[in-house]
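Complex shown without one protein chain; remaining protein chains in place.
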Amino acid sequence: MKAPSASTLRLLLPAASLAILLAAVFYIQPRAMSYTGLNLLFNLAVPIALATIAQMLIISVNDLDLSIGAFVSFAACVTAVYMPSAPVTAIAILAAAVAAYAALGMIIHMRDLPSIVVTLGMSFVWGGLSVIILPAPGGEAPTWLRAVMVSKPPFVPMAIVASLLIAFVAHLLVMRTTFGVLMRGVGGNARSVARAGWSVLWIKGATYAAAGFFAILSGIALVGLATSADANIALRYTLLSIAGVILGGGEFVGGRVSPVGAVIGALTLALAGSFLSFLRLSPDWQIGAQGAILIIVLGLRLVLNRRGQEEKQP
Amino acid sequence: ETSGKKIALSNNYAGNSWRQAMLTSWDKVTKEAVKAGVVAAADSFTTAENQATEQAAQIQNMILEGYDAIVVNAASPTALNGAIKEACDAGIVVVSFDGIVTEPCAWRIAVDFKEMGRSQVEYLSKKIPNGGNLLEIRGLAGVFVDDEISAGIHEGVKQFPQFKIAGSVHGDWAQDVAQRAVAGILPSLPEIAAVVTQGGDGYGAAQAFEAAKRPIPTIVMGNREDELLWWKKQKDASGYETMSVSIAPGVSTLAFWVAQQILDGKDVKKDLVVPFLRIDQDNLEKNLESTEKGGVANAEYSLEDAQAVIAGK
Amino acid sequence: MSRLTALFGKAWVWSFVAAVATWVVTVLFTGGSSSAGLSQAALTFGAFSIIVGLGQMLVITLGPGNVDLSVPATMTLSGTIALKLMDGQDSLILLGLVVSLLTGVIVGVLNYALIKLLRIPPIIATLSMSFIIQSSAIWYNRGLRIKPPAMLAQFTTSTTFGIPNMALVALLLSIAVWWLLDRAIFGRWISAIGQSRFAARMAGIPVDGSRLLTYVLCAVLAATCGYLLASFSGGAALNMGSEYLLMSIAVVVIGGSAVAGGNSNVPGIWGASLFMFLVVSMLNTYGFGAGARLILTGVIIFAVILLASRPQNGAR
């Protein structure tokens, strides 16, 4: 028998923690074990999953994006304000935002800037733009978007279909295409990619653009679910997306990421919150419990992981 | 008859004294109601971070858990609409208060935040008929309440044009943030006649003025005990005059009773208004006495109070 | 001349350039009359960012992925516990300080326990910890604002020789941290760990001991800051640290420390802290709305980083 490879293990662990958590939720709240139940549990995880993919792309080239939350909020504001009445304007703004992301990636590479600081600065910029576009919460979701987000496909709820789709597309992009290989190559050893004659500058630009694109999808999906937007709507996504990537088996440096894992990580995080509210804790400790559950889920991952490492040795 | 019904409180933030007082009031009043058999359960839930998305997920969980009514203090007036609509569709009564929601199927116990802002300027116009420069301390940018109060203040300034807003900072409804922001802008401001605020920031402003050794203007307070104490000290020392206004954290208990009444089959208007809690020069001492040390001036509601509000009295 | 270029080669210089520029622009608004007041305010409020920034810098020096997100919660908990304990009595000031430092030590140890024992990446470990700490603070005091002892409040809000006491405290702590980083063995150790943990281990450095101490120091500095800030602003509030999450990271990186770890400097923290305060003051002074203010803050941070940067060196 061949031992499972590192990448399979990387995927197996998050999947196992999701399954355990799901079983616990079903046990406490059997009502969740239904079409509507699953949809309610997971539909808000869809935008988080998209944001997590965006973060994962950035992490795969050894950078970190502290502005994802602000940027998703910005995309949501643009969608809610312009998409219903002036779709062309909305698309133009969003396209410009993707271009801005690509430019950021290239500047970060060209000037050898720390991505954390640049994106920290950018989070203020996106936040400011959102406040200007939408000073008070409001806007509305375009009807088609709302229709997509609340649609009820047969047998499998929309939330699950969407998650599968995101995982599939991201997996293709990151793990199967040449671009994905080069992108992860830059994370693993940028110098050797450059020595093989590739332009790291363009690879980074394209990676950031792809991340911007997924973040925009996240904002759009969020508006579809929430029906409106505000400037602070997704600020939490910055940390959630980082946690999701790590939970999904990704690593901060070295280009080791897993798109399917990232989606599972996002679902796990969403589920962890629900699990807690089903427990009915004292209000004083509800916030703390969210920390505790993160610790437990990650601790679980690493306990399993250690066994995985032992198996790996000859 | 609602003895079999379960009510949940969905709260988006617990990180300040006002919210803590709100949760305490809820706990106190609902515990008794549950004991008396008025309702079967009244649980409260708070999200870890002040985010609409997290609260939407929380409301969806409440739907799954089968609550009959959800009382919500919303992070955003609109961003929860999707989740609230789902709750309504599942036959759940949704009552929003303080942070109200625009979804038509929900009830709203609103505070007229605009009026709260406007009334500050009106008060000042009586106290300082000649007018002067105002410093405006706002709340958290991009949040509905901040926008409303600020709009009210600007309306007030339009109404009483002897006042002019000389500077405006965001204090995020926190004493230390307000203090920091005011201290930063103060050196470059002309003489300030009064400070208009949103609550939770008056004491910080006072400290900043004191530290800069500037004459203390009339600072409108926000019902926090430290603000009232400071005011009392100034009043005793030099006859300092101001007013204090905020919404009572106990409004959560009003929302509870309203939800109970709706569940009981009473016909309740979708839009209810509660007055804000205002403290003036003459009732300062009385209010200070009844305010918990380090807390917020509060008023809890009984079933009768709620019935009176519903009746539109 | 060459000395000047050498100076501008140092990353931290740019934060001071930025701070001075914003100061000048702000003071120009009033034709110079606000200079003293503004400087005092900047020093006072900058001091708090400096204190937490110093701790965060130590942690960031430990290498990629090391950052302490529990700083705000630690500040809150330490302030809450200390102020409730002192209950406004001057005689308990020292006890309050000791207990608040102890809070920091405990938080630091717990943080590292999660990182080491459960092998949770520091970002997530400290974030999770911060939720637990925040809950503890809520449970302990439910957000009530208890007044600080009068003597302590007096000390934190007054000046000595025209310099705010808080700035003097920050200066003392900065000198201590500078000594630790630049002169002591410990500084070499954490810098080595930041460059390569494995190589550090093989060079005989007690890696875990050093990392533990670093996380403890960061939490202790945050606790100190919480104690001082609560006393300064007349009571602890549950959200009093929230400003300092991004702030503590921002002052470290704008100050020119390498985000990848291994390289850090103390003066940059001062420049960056003063700058971060002055930027907001400047934009408030000129009456920008919240949106424009945010955008300009971001753009200015970006510009500072860009100025201090060097092109990627293409050779080798």
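By letter and in written order, the chains are A, B and C; residue numbering begins at 1 in each of them.
Keep this in mind: a residue touches a chain if its C-beta (ideal position, glycine included) is under 8 Å from a C-beta of that chain, and two chains touch if they have at least 3 such contacts.
The criterion applied here is as follows: contacts and distances are computed from a predicted model.
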According to its UniProt record, the missing chain among "Stage 0 sporulation protein KE", "Dihydroorotate dehydrogenase B (NAD(+)), electron transfer subunit", "NADH-quinone oxidoreductase subunit J" or "ABC transporter ATP-binding protein" is "ABC transporter ATP-binding protein"
Touching the missing chain are A, C
Of C:Val169, C:Ala192 or C:Val280, the residue that touches the missing chain is C:Ala192
Out of A:Gly187, A:Gly205 or A:Gly288, the sole contact with the unshown chain comes from A:Gly187
Among C:Lys10, C:Lys84, C:Arg119 or C:Arg201, contact with the omitted chain is made only by C:Arg201
It is residues of chain C that touch the chain not shown, namely 179, 183-186, 188, 191-192, 195-196, 198-209, 212, 258, 262-263, 315-316
Interface residues of chain A toward the undisplayed chain are 5-7, 178, 181-182, 184-185, 187-189, 191-198, 254-256, 312, 314
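Keep this in mind: only the chains that are shown with their structure count from here on.
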Hop count on the shortest chain-contact route linking chain B and chain C comes to 1
Whole-Å distance, C-alpha centre of chain B to that of chain C, is 32
For the pair chain A and chain C, the C-alpha centroid-to-centroid distance in angstrom is 29
Here the gap between chain A and chain B, centre to centre from mean Cα coordinates and rounded to Å, is 34
Chain C residues touching 2+ other chains are 131, 134, 138, 142, 290-291, 294
Residues in chain B with touches to at least two other chains are numbered 14, 48, 141-142
Residue set of chain C touching chain B in the complex reads 26-27, 29-30, 33-38, 40-42, 44-45, 131, 134, 138, 141-147, 157, 229, 232-235, 237-240, 242-243, 277-278, 280-281, 284-285, 287, 290-291, 294
Residue positions on chain A within touch of chain C in the complex are 107, 109-118, 120-132, 135, 239, 242-243, 246, 252-253, 284-292, 294-295, 298-299, 302-303, 305-306
Listed in rising order, the residues of chain A that touch chain B in the complex are 29, 31-32, 37, 40-41, 43-44, 47-48, 127, 130-131, 134-139, 150, 222, 225-237, 270, 273-274, 277-278, 280, 283, 286-287, 290-291
